[in-house]
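Only one structure is covered here, and it is reproduced in the block below.
Removed: one protein chain of the complex. Kept in place: all other protein chains.
The first chain written gets the first letter, and so on, giving A and B; residue counts start at 1 in each chain.
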Amino acid sequence: MQTSQKINQPVVEKLDELLAPGQTYASVSAKIGDIVLYPVLKTPWGWIGGIAIAGLLLMLYLYSLATLFTVGIGIWGINVPVAWGFDIINFVWWIGIGHAGTLISAILLLFRQDWRTSINRAAEAMTIFAVACAGIYPLVHTGRPWLDYWFLPYPSTLGMWPQFRSPLEWDVFAISTYATVSVLFWFVGLIPDLATLRDRAQHPVAKFFYGALSLGWRGAAKHWQRYEVASLILAGLSTPLVLSVHSIISFDFAVSQLPGWHVTVFPPYFVAGAVYCGFAMVILLMIPIRKLFGLEGLITLKHFDVMSKVMLASGLIVTYGYFGEIFYAWYSASIYEYFLIVNRTVGPYAWSYWALIIFNVLIPQLLWFKRFRTNLPILLVISVAINIGMWFERWVIIVLSLHRDFLPSSWDVYNPSFYDWATFIGSFGLFFVLFFLFIRLLPMITIFEVRDLVHKTAHKAHDQKGH
Amino acid sequence: MSKETHDIQQNSGRSYWRSLDDLVQSSEFQERLAREFPQEAAELRDPVSRRSFLKLMGASMALSSLAGCQFAIKQPQEKIVPYVRQPEQVIPGRALYFATTMAVHGYGIGLLAESHEGRPTKVEGNPDHPASNGSSDAWIQASILTMYDPDRSQQIIKDGQPSTWAEASAALATAAAAAGSGIRVISEPNTSPTLAALVASLPAGSTWYQYDPLSADNTSTGTMNAVGSTNTIYAFDKADVVVALDSDFTTTGPTALRYARDFASKRRAHSAKPKMNRLYMAEPTPTSTGTLADHRLAVKASAVGSLTQAIAAAVGVAGVSAPSLSESESKWVASAVKDLQAHTGASAVIAGETQPAEVHALVHAINAALNNVGSTVRYIDPVGTMNTGINSLAALVSEINAGAVSMLVIADTNLVYNAPANFNIAEIIKKVPTVVHFGLYQDETSELAQWHINAAHYLESWGDLRAFDGTVSVQQPLIAPLYDGKTLIDVVAAMAGNASSTHDLVKNFWQGVTGTDGYAFDKNWQIALHDGIVPNTAAAATTPTLATSFKAPAATTDGLEIVFRADPSIRDGSAANNGWLQEVPKPVTKMTWDNTAQLSPKTAEKLGLKRGDIVKLTLEGRSVDAPVFVVPGQSDDTVVVHLGYGRTKAGRVGSSVGFNAYAIRPSTSLWHGAGVEITKVGEDYKLASTQMHTDLEGRDYDIYRAKTLDELINPHEEKHAHHEIISLFPEWDYSKGYQWGMSIDLNVCNGCNACVVACQAENNIPVVGKEQVWMGREMHWIRIDTYFSGDAEHPEIYQQPVACMQCEHAPCEIVCPVAATVHDAEGINNMVYNRCVGTKYCSNNCPYKVRRFNFFQYSDMETPSLKLQRNPDVTVRTRGVMEKCNYCQQRINEARIDARTQGREIKDGEVVTACQQACPTQAIVFGNINDPSSKVVQLKALEKTSYTMLDPLNTKPRTSYLAKLTNPNPELGGTHGDA
Partner (left out) sequence: MAQVFNRRANTIARLSIFVGVPVVLLILISVWWYYTRSDWVRDVGPAHAVVQPGGGFSHQLHVGGLKMDCRYCHNSVEVSSSANIPSTETCMGCHSQVLHESPKLEFVRNSYVNEEPIQWNKVHDLPKFVYFNHSIHVAKGVGCSSCHGNIASMPVVYKTQALYMSWCLDCHRAPEQFLRPQSEIFNTTWTPPADQIEQGLKLKEEYGIRDSLQLTNCSICHR
């Protein structure tokens, strides 16, 4: 306890530091462990308030899903021609958010990026919860959700198999694989820390809980060696997934022949977009948590600086995609493609296209400047903007392409209903309830990796002194 | 006929797939209906109007279907209930067809009704009948639903208390005896010879009035004045030039089906040396016929008179002076006249029943002057009575006021609702001591009657009717009256103290007429029943004696003019409770579930009104509130309102839908009149139109191709060079077996909606209600797209039937994750409802957007009477599945199985799709495209006009179109001539 008190004193933040000075192995374990092992009664009010609000939203979510099952998907605003609305928009948006987690934990691990250490755990958790939120939409957006199991290839008495040419069928495999690997990776990463918690825990229940989960980890060299191998393999598995999942999601559109969907650039453009809003979400989560639990020492401005750079890069790729679409419209010489751009820029939903440009293209340009990258309030605003912008991107792709396609006679408009909003806002409830439980019950920062980092920094310091 | 029924009862849970098996003996069935809709609960069930109903319904339906089908551990035990005595001709599982007759404005239209184990499920035109030629219209197609309407009056009512026919008939007899010469019967027009004879047998002095709010009085009066005869018959199959003066002759009146067919026969330009007739149309608002016109002149209804006068003067009708016309009008008249005179004997001028008698008189004079009489125009002895309109009603009213009426029988006509506003008929009727109401529904009028006698539907009745040309056809019932309804013949017979059944009355009457009896008569009787017509009963031709002088029609009125028209769908409002008719998008406006105050774009702008505004229309001090709808191609300074809406006691579907235009319709200006005031009182009225956008956006070549006859004969080089599109997938071999295809001739389609409703009847397509239509969720498998091209004042109006194209490269198929929509070996894109999970991806990927999705449980699984209407050969769809046109797969399968069990090939024309069968102009042709001799192949081979929609997408549709052709008069230039 003492130690943790000490680092809670405000520290001078330097940008080149991934750790505030004065971190010791003990202090790190204490700092992170205690957040979890606080007695229930000492739970910070911020946390209680947070999960309370999230819980209410979750109720709303369950209510609207119940109505959906009993009454039918007609409760949404969808129609013909706009047969996909908020359901698929939110699905793509959430799955995109998931990507940052995997990217940070897997790819950056392979590239040996130290700065990932204090954020990867939370980012991975975010991935899993986001995928959970995403995965629900395609399951409930069907007209007869109780028959969703027909998506799975199994020997049925019908003698029927799924139709493997359909991108939706590919989604089934893409998403389930992604979810599985992410969970495994996350859990394996947790084991050593769970052991730490088991050893620090006072309360027998806590001891049992963490003991069971830590699968008898004793920190033996053999354990560590296997642990390294396991996490490398999983990292290797996750890395292609980061690219494949959203590529396949993008096929849902690219494979069809609708103007604005039938675009070959979609896979890379979708992946970039996913990373883009994924990192925005990480920042969005980290800034308050860092404040709430006083983790300034472990999540430093350096982290935000680096993440902002990643956002800027992926943001530019996305921007390139937007210009690309305009180019195809002209180059394809197809009246339908051409009309699509006209409709986006001046049509009935033009406001959403321009909102997308402002949020996704203009505002993020601030990230060119270091002083914005390291000014947390502004960074917070920018990441919110990016998340909104990326949501609008999916809105533009789905609704604007559908509502005016080939035959003018079938053109119509789409008005989201109360239930569209409820299922959307409600999904935040699910996400944050899970996330709050996570930060309360599991170490949100990888203790042993940070210890390792402490070790490294110490050495670096020592060397510098030496010469 | 329905006494014995082959019944497979079911547990509610399972009954949700197909309800046909739910047949019960009519007596039980009535009890069940009574239980389902107790009379006392009438108020309870009315608020459940289908529109609000649907939202609530979803829940209960979903749950019941879930409980029944998803969570049941074992399939519930079903009963199978055979006949006690199986009627000879009935083979369970096979449909029977019976000839019968339906009355349209009192004239007979011969029909064939399809019956499944005693349940009529669909009606088609009778090919042998002169008025139908085998085709039908939306009104006829929807009549089957009216028969099963749960809101029909289900019992006899005396002073609000349930009563019996025994009491009623006794009471009628005594009342009649008491009333003596004070008996008056007022009914909708009726040409039944038997009925006429019976009425004649009533006490001397009693009179039979006939009243139809849409009466063609003007026509008959005008004709009478001009040529001393009442009934005119046109032969449009002989006319090269047709001038229609505010006459929608291809869709209105008892002659419409015949005229549409004849007109279309002159319009097809398929031969090597294409020829086409030319249609000049002058009308206040675009009608179905108007959209076919080569020169459509939008004029005020009151201006048609002067146009007629001008034509008359020009063709030299004695004593007619040329009126002054606007420049565009005189141009139109000049070229029309020139054309007419160039085609004397092969031209026809026709005026609409809404135009005053003077106009009709002149028209006959014109036809005489062009000596069309005898060739394209002929006159026959009167069929039915001449006075069926305002005059007869006025006569009745004055009789009542004079106290001469002691007993009034109001039959099948809803006077309180549809009489002219200035009559305030309700008060008048109250003066009559004994009022008997007879009708299918307890409506606005029945409330004033001591007696209400529930009528039998025509499919439940014996009877006889005469067609427009006098041909008699027998009406035979397909099913015993569901609610023991009576026929008007029963009622009048009862008054005459005659207790014998309608069947006997009709049969005896004809036995009397023919003089034959015994075996000889029975034989002829059987033949008449079988063929649906009584041979050689057509009315004799009369030689017209042309009047010597003609009254000039009234001059064009100034200022804003109100025009009353029958609603294109529900007509006079008697079918307001028919969901199919309420939901079918009206021609041109594509409006459903409402009538509107239609304005031309210019007038709307002038009045500062826009679509969806709510205005107060005031005429002669009476006023109604109406939503505004702006219609391109309508005449300026004209506000068009449609009758038939604003019913207060129509039933769960039709009550309080739209506004009641009768409420401001004075007897002085029944069809159009000046002096209407229009003031804005609100805005943003929810208009459920099924088409938001009517501009082709320059996609004409891909979507709707239109040429002139001249361009067809000497084509100038194609702008659009057709380049070969290659597919990455290997081509499938469709060269063997039956390969089904369809060709739709845009040149003769007038967008009358017959196909839409026929499809709805054949394929168990649900009604979804205004709210859902407004959200863009209508379910019609075939729709009629409407596009306007050219300027908003004088647009070309294009009508295009669109159903599933059955693409050979179907975009919907590759995206379905569960293989619920796949191609079959005969080139049809199957939609397997029971496999569909409902991802809606197929709809997104369909460039034609012809797929329909069950967002809720739209099909009514609860109302027993509606279940009986369903086609047993088509699955009733449940909530959450996609559906679409499948070329009437059930008909193909039936034909294939028959052919194969008999070891032969399917003949061309053996499979007829529901839309094709209904089409009055035979615009739709279906067949095997592997059979070089088939009609469809010949049509698809017309490479100058035949094209497929959106072919740059390389979807290879099986449905192709024949381009729209117009035959403009070179003098007038541009196809939308005028101004």
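Please note the rule applied: a residue touches a chain if its C-beta (ideal position, glycine included) is under 8 Å from a C-beta of that chain, and two chains touch if they have at least 3 such contacts.
Because the structure is predicted, anything quoted here is derived from the model rather than measured.
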Contact residue for the chain not shown (choose from A:164, A:208, A:330 or A:351): A:208
Listed residues A:158, A:220 or A:333, member touching the removed chain: A:158
Missing-chain contacts mapped onto chain A: 156-160, 198-199, 207-208, 211-212, 215-216
Chain B residues that touch the omitted chain in the full complex: 7-9, 14, 17-18, 21, 73-75, 77-86, 91-94, 737, 822, 824-826, 828, 830, 832-835, 873-875, 886, 889-890, 892-893, 897, 900-901, 903
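By definition in this document, only the chains that are shown with their structure count from here on.
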Length of the line joining the C-alpha centres of chain A and chain B, rounded to whole Å: 57
Of all residues in chain B, those that touch chain A in their complex: 55, 58-59, 62-63, 66, 70, 691-699, 702-703, 772, 775-777, 783, 785-787, 800, 802, 811, 814-819, 822, 835-841, 843-845, 847-849, 851-857, 878-882, 950, 953
Complex contacts: residues of chain A adjacent to chain B: 69-75, 77-84, 141-144, 146-148, 150-151, 160-163, 165-169, 172, 252, 255-258, 335, 339, 402, 404-413, 415
